[in-house]
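Sharing a structure, written as structure tokens. Questions coming.
Yeah, one chain of the complex is gone here, protein chain that is, but the others are all in their spots.
Labels run A and B following the written order; every chain starts at residue 1.
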Amino acid sequence: MAVFSSPRQVRSKSKAGKQMHAGPVTYAVLIVFTAVSLFPLIWTAIAASRTSGRLSQTPPPLWFGANLFKNLGTAWTDANLSQALLNSAVVAGSITVGTVLFSTIAGFAFAKLRFRFKTVLLMLVIATMMVPPQLSVVPMFLWIAKLDWTNHLQAVILPTFVSAFGVFFMRQYLTQALPTELIEAARVDGASSMRIVWHVVFPVARPAMAVLGMLTFVFAWNDFFWPIIALTQENPTVQVALTSLAHGYVPDESVVMAGALLGTLPLLLVFVVFGKQIVGGIMQGAVKG
Amino acid sequence: MGTTTKSHRHRSRRTAAVALAAVAALGASLLAGCSSDSGNTSSPGSSGGKGKTTITVGTFGVFGYKQAGLYDEYEKAHPNITIKENVIERNDTYYPQLLTHLAAGSGLSDIQAIEVGNINEVVTTQAAKFEDLSKASGVDKSNFLPWKWAQATTADNKTVALGTDIGPMAICYRTDLFKKAGLPTDRTKVGALWAGDWSKYIAAGKTYKKSAPTGTTFMDSAAGLYQAVSNSYSERYYDSSGNVVYKTSPSVKTAWNLAMEASTSGLTGKLKLFDKAWDQAFANGKFASLPCPSWMLGYIQEKSGDSGKGKWDVAAAPKPANWGGSFIGVPSAGKNKAEAVKLAAWLTAPEQQAKVFAKQASFPSAPGAYDLPAVKDAKHAYFNNAPIGEIFASAAKSIPTLVIGPKDQQIYTAITDVGILQVEQQGKTPAQGWAAAVKEINNALDQ
Partner (left out) sequence: MVSELSDIAGATASPAQGGAAPRDEAAQHRPADHDPAAALRRKWRSRLYRWDVKGSPYAFVSPFFLFFVAFGLFPLIYTGWSSFYRVELTNLDAREFVGFHNYTRLFQDEFFWNALRNTFTIGVISTVPQLLMALGLAHLLNYRLRGSTFFRVAMLVPYATSVAAAALVFTLMFGTDYGMINWALGHLGFGHTDWRAGTWSSQIAVSSIVIWRWTGYNTLIYLAAMQAVPSDLYESAALDGASRWQQFRHVTVPMLRPTILFTIVVSTIGATQLFGEPYLFGGTGGEKGGSAHQFQTLGLYLYEQGWTNYHLGRASAIAWTMFLLLLLIAAVNGLAARWLRKSQ
């Protein structure tokens, strides 16, 4: 009980104050940024609804044309997107689960537990982020070919299954967000480390896990540089499949854009699911009662 | 613990549910991963269901075999064969991937495409990793243009790839703009304006400029002109013994000087080829002519759109030259080499090349196709019904045998994308542009 007498925790009992409501200026600013953020995606849809030739004309089209469903259909069948979407869901889903899970427990250890070589190991994690990715592709492929994983999904899942970015992110977040007193209290109760992770760390980490999940999913979904080497059109992810759309000496840009649109829409769905997880008041829930 | 415990438990139950869902998702996804793996273990080049052999064809964007219906036709004639195509949009993504796969001996398709800019490098450095097609059954050397055959053949007569299309060149021009500028519009007369000499093309440009319709230029870019001129010689960046000679070779010097003259006299639109601004200039009719290989006709049609319909025409180029084209080879690490060789031979036979030409104007490298009706009688409706089969065939027959080298691509890119563009878009002098290009090439070639 002593834990909860720390002044910061006691004060957290009341609900969020009125001053936290947003005013019209806030909405105005957010709407402007939202418009700038969404414009290229909306324009992708406009481009996908036109013909390829129209996209070269000036001024470029700013409103929807009549060919959206025709182009979407062409892109869907030409790029064999049904299998690609399934593969991408498996790849991005697995990488997201692996990254979020392993990053959270490792971040927790680095933030709140004491062990030898901690600082050195953390520095090592950060140092691995500094390796430029473009070049690893050649040795990585030699390695994957040796394992005989070419064209198999594990070739793109396992190399990015954990992420230094995620570990570092979780460590910084939990350093701030997880009161050491909570862990102490759990220890006093005789909780094992696994129980602490489950009952204390995960609830507190939820907003950060949601954000890390979103970022990781997008990264894995849109990753192109490595999958294009490791996979072929026989077993592609969405990004690999989409490169097959531009065929002939005159690639049909509107179909390419339709493919890009089909490849992006599932992400929005994932965002809504994750976005709802970033809710306030986690601290209050975990501590107060 | 009181209330804390209670809420704690409540909270953790929800967390547990979330975590459980996550674990379930992981399990499911790993399972799915396994199943979709096992569904595909057979596919890298081996047999599919019912004892069928699957042949994979790896290409970059431009081939059009599928679109021309060739795969369907072959599968119909060979019921035990299924063909799958691995297309990657751009050669600059495709080729490094091919090199990586060749180095590891893994991930290769049964047939792999090679662009003309890379063929010499493949012949000189990767020949051991490809099947020799020179004596393969179904392959007839006499079917191909000799220079095309020679480009894919090593010094000890191993042919690593078969020619697909070539890019004989003509001049595409807009009759409406030519008329306004007081130039002839009939394709024979237009061709006669500059027959035999690229500098006459420049001279025609100067005439054009005197009464040019406002906002238009005679040609699109100095880079396109440079490419066309330098390719109409037999020696360009390398001499026949493999030395880099671009600094002294007459073709580069002539091409560079003409390109610079065109640019500094205001005859060019100062555009970068295949850029969005280039496309838009087509759409807006901003220039009157450009050197065009056969495969570019579709591009011009698409980008010029309806507003350019009936306004474009095709005339013979000052000198015959080749721009672009490709090959297909069979990697030795493939699993269905025998079947792949058969398919490659079939795809490059004159009849099939003629079919691809009919579909997308990729000009055949097999002269036998030139007399087939699909080529001989081909007219292009968008280009004023120009007899493109005839125009390009006559160019193709007199294309010089060009010496190519392993780093042609890098040298060409340095001269056009660095040297010429600096002059056209950044206001540098031709001397500065050339110096920058040389520096660029030195850096690219230096080992």
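Keep in mind that, in the parts below, a contact is a pair of C-beta atoms (placed from the backbone, for glycine too) under 8 Å apart; a residue touches a chain by one contact, two chains touch by 3 or more.
Quick caveat, the model's predicted, so the values are computed rather than measured.
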item	value
Among A:68, A:84, A:109 or A:250, the residue in touch with the chain that has been omitted	A:109
Selected from B:202, B:288, B:395 or B:421 as touching the chain missing from the view	B:421
Those residues of chain B which, in the complete complex, touch the missing chain	92, 96, 99-100, 103, 121, 125-126, 272-277, 280, 406, 410, 413, 417-418, 421-422, 425-426, 436, 439, 443-444, 447
Interface with the undisplayed chain - residues on chain A	8-9, 11-17, 19-22, 26-27, 29-30, 33-34, 36-41, 43-44, 47, 55, 58-60, 102-103, 105-106, 108-115, 118-119, 121-123, 125-136, 138-140, 142-143, 158-159, 161-162, 164-165, 167-169, 172-173, 175-177, 180-181, 183-184, 187-190, 192-194, 197, 204, 207-208, 210-211, 214-215, 218, 221-222, 224, 239, 242, 253, 256-257, 260-261, 263-264, 267-268, 271-272, 275-276, 278-284
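In this text, only the chains that are shown with their structure count from here on.
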item	value
Centre-of-Cα separation between chain B and chain A, whole angstrom	36
Sites on chain B touched by chain A in the complex	1-4, 6-8, 11-12, 15-16, 18-19, 22-23, 25-26, 29-30, 32-33, 36-37, 40-41, 43-44, 56, 58, 61-64, 66-67, 84-90, 93, 97, 100-101, 103-107, 109, 276, 279-280, 282-284, 295-296, 298-299, 301-306, 360-362
Contact set on chain A toward chain B in their complex	1, 4, 52-54, 56-58, 83, 86-87, 89-91, 93-94, 97-98, 100-101, 137-138, 141-142, 144-146, 148, 150-154, 157, 189, 198-199, 202-203, 206, 228-230, 232-235, 243-251, 285-289
